[in-house]
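A single protein chain has been omitted from the complex, and every remaining protein chain is retained in its original position.
Coming up: chain A.
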Amino acid sequence: MASVVPLKEKKLMDVKLGELPSWILMRDFTPKGIAGAFRRGYYRYYNKYVNVKKGGVAGISMVLAAYVLFNYCRCYKELKHERLRKYH
């Protein structure tokens, strides 16, 4: 099925399901591309929640909540043993 817009330039939400594998393979997986992806993600979050005229506490508290969640996942193995269960 031919698309009017070339596949490379479409955003993820516009890609049709059948074109998804070729879209993923066309992404830039070099270290520079991955670094660019992290940078884009960081600035997307920063410009939406922090870099605004009247930013609130939500901007950093979402980051801190994600940090707590990350650390919880990191030590889940040891925390498993401290649950209130009869048999561990």
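The definition used in the following text is that a residue touches a chain if its C-beta (ideal position, glycine included) is under 8 Å from a C-beta of that chain, and two chains touch if they have at least 3 such contacts; residues count from 1.
Keep this in mind: contacts and distances are computed from a predicted model.
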{"item": "Chain excluded from display, named as in UniProt, from \"ATP synthase subunit a\", \"Proteasome subunit beta\", \"Pyruvate dehydrogenase E1 component subunit alpha\" or \"Septin-type G domain-containing protein\"", "value": "\"ATP synthase subunit a\""}
{"item": "Footprint left on chain A by the chain that the document does not show", "value": "42, 46, 50-55, 59-60, 63-64, 67-68, 71-75, 78-79, 81-82"}
